[in-house]
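Every protein chain of the complex appears in place save one, which is left out.
Here is chain A:
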Amino acid sequence: MVALSRRAFLASGASLAGGLCLALRLPLAGAAGSTSESALAPNAFVHIASDGAVTLTLHKSEMGQGVHSGLAAILADELDVDLASVRLTMADEDPAYYLAMGMMGTGGSTSIRMSWDALADAAASARAMLVAAAARTWQVEPTACRTAAGKVLGPTGQALGYGELAALAATLPVPEKPPRKPPAEYRYIGKPTPRVDNLAKVTGQAQFGIDVTQPGLLTAVVLRPPQFGAVLESFDATAAQALPGVRKIVAIDSGVGVIADGYWQARRAAQRITVKWRPAALAMDDASIARALDAALEQPGSPARRDGDVDAALKAAGKTLEATYRLPFLAHACLEPMNATAHVRDGQCEIWAPTQGQTRSRDAAAKLLGIPRERVTVHTTYLGGGFGRRFEVDFVLDAVALSRAAGAPVKVIWSREDDLAHDFYRPAAAHRLTAALHEKTPSAWQHRIASPSIQSRLAPDTIKGGIDRTVVEGVRELPYAIPNVAVDCALVETGVPVGYWRSVGSSGNAFVVESFIDELAHAAGEDPLAFRRRLLARQPRHLRVLELAAERAGWGQPLPQGQSRGLAVHMSYGSYVAQVAEVEVADGAPRVRRVVCVIDCGRHVNPDQVVAQMEGGIVYGLTAALYGEVPIAGGSARIGNFDTYPLLRLDRMPRIEVHIVGSQEPPGGTGEPGVPPLAPAVANALFSLTGQRLRSLPLRLPT
């Protein structure tokens, strides 16, 4: 098993020209003897050296989601080599890797589903060229040859290793439509395979951003403003400057940078600096934000969906229900605090970063420095969690600005307090729902959402007609058979920075939709499972995961006194997930004992990693459901360390059972879809148990 090691990340990576990988610097031992002349490198992903070493250049950030393992399995199957023999190296930012989103980046649970075909074609091209080279050598037809574990086999017992064929194959044309293997011949895809990063991560050798070293590296911390939007007026660093190890103290865009020989010296010096900030004009707090959101709910927003005539249906209805739901801001809390390393010199900039946004980082660094992007290099390390936070470039720009000021390579390390109080949060939001029941069946669903907009900052071009798609995500696609539906969107600027947070809009919208559907079921006097089944009769994929989850959880069967079940189903990022939560109340607080999860993610590469992503998504969702909130007061986020932003711990871990529905549908995502159904499943279980309908997160029972 070859894992990405420190050396792998410090190697220069692929050198690219014209979109072709010409001379990959093999980062690992044993690569001696491979030259560009004797190696086969038909595209930016695959490199086969004359000694037979197969290297996959990875274009996606590994932040725990197992993407490197999945990509390696796709390559191994389509190229026909042993998975354990594949060497891995991480690509530097390059347009050759813009397979999705028009950039090199990792997010939206897109990595496998949007790279699968391209990578399989890249591997199949190389295999076809190796087969053609062997056929030419043996003077036989290519169709008379086959491959097996790194060799081409001829019709009369001939065999040549890929390495022996690489030089000749490299002279042959790259096929435009290479033949792909029939899925029945896959050795790895669809089966549980070990993670390729296991060894590096159980020996402490995996190199994260915070572990980057460079000759002459300095370490920096930044004193950040006490409020969002506060501006630096002046600072007095006289006392700090005199401390040992302190190199430079300098104002940068994000605050006052303290550059020292090491983190401890920088942090200690920072405590001795007096900073004057000009307060932000807006000193918002939770109450003012709630008022702004509520006010927006009183107006019809921008129409995101219109089916039938909701107003008429509501007027005609025998019974209507109305409810307001509220969602808090949430922090990402990646366990590796934000950090990055940069070296700015001679009009060039080299960056080492745990980033989900290579292209955004490169462009932003070039803009800050006023140099062409070609003079900026972005190397990607392992990420100690991402969850959307590392799609941002703020921590990268810190490092670039500090290195420029220091004239040396600088690593910036945020404290945990910085990381939590200076996040781009999951937006707080308010939802107002009105529904009509006609003979136990909903006849109208009116849903108004007031929320800050993520896309107005990150992708303004995607906002159409006042609709930010992330705000209405999972609401606009309401799957229930209701004849009259209206979804409205109101974008409210609060002054609190917001960004992509694992499962983005679905993270909160599923809570609202699946809780309110539960309210309707109870109002109709019907079992929540039976009610959903009736309304999802024409949604086979929703229905299947829902029914299987209910069956595996023993829905309807008795539980011990003091426990109850709740369920929820939600589609996001191309995958359908149903969850059933079993809860109890302990010491006045909800406690989740068991979660049964069923996912239909279509075709998938590694079922064990699908399960792992569901387990992880459920824990992420549970932390949000039980604890998650970022209070805002006086214009700032009032959280400190993990004492004020608690995460779920081992002793509160429920038993989780995950089932994957066999499916030949196109591949869906798995990084995010495990999160959305968790909170409503728990909230619905709490209603069943206590009769309390909790309409805001985190879930707190009235005392």
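As a convention for this text, contacts are C-beta pairs under 8 Å (C-beta built on N, C-alpha and C of every residue); 3 or more make two chains touch, one makes a residue touch a chain; residues count from 1.
The definition used in the following text is that contacts and distances are computed from a predicted model.
Trainee: Out of "(2Fe-2S)-binding protein", "Biopolymer transport protein ExbD/TolR", "GvpL/GvpF family gas vesicle protein" or "Biotin-dependent carboxyltransferase family protein", which one is the UniProt protein name for the chain not included here?
Mentor: The record for the missing subunit names the protein "(2Fe-2S)-binding protein".
Trainee: Can you tell me which of A:G163, A:G384, A:G574 or A:P667 touches the chain that was removed from the display?
Mentor: Counting the whole complex, the residue in contact with the absent chain is A:G384.
Trainee: Kindly state which of the options A:T274, A:T462 or A:N641 is in contact with the chain not pictured.
Mentor: A:N641
Trainee: Taking the full complex into account, find the residue in A:L536, A:I656 or A:A683 that is in contact with the omitted chain.
Mentor: Missing-chain contact among the listed residues: A:I656.
Trainee: For chain A, which residues lie in contact with the unshown chain of the complex?
Mentor: 62-66, 192, 194-195, 197-208, 210-211, 213, 219, 244, 262-264, 333-337, 382-387, 413, 415-416, 608-609, 612, 615-620, 641-643, 647-651, 653, 655-656
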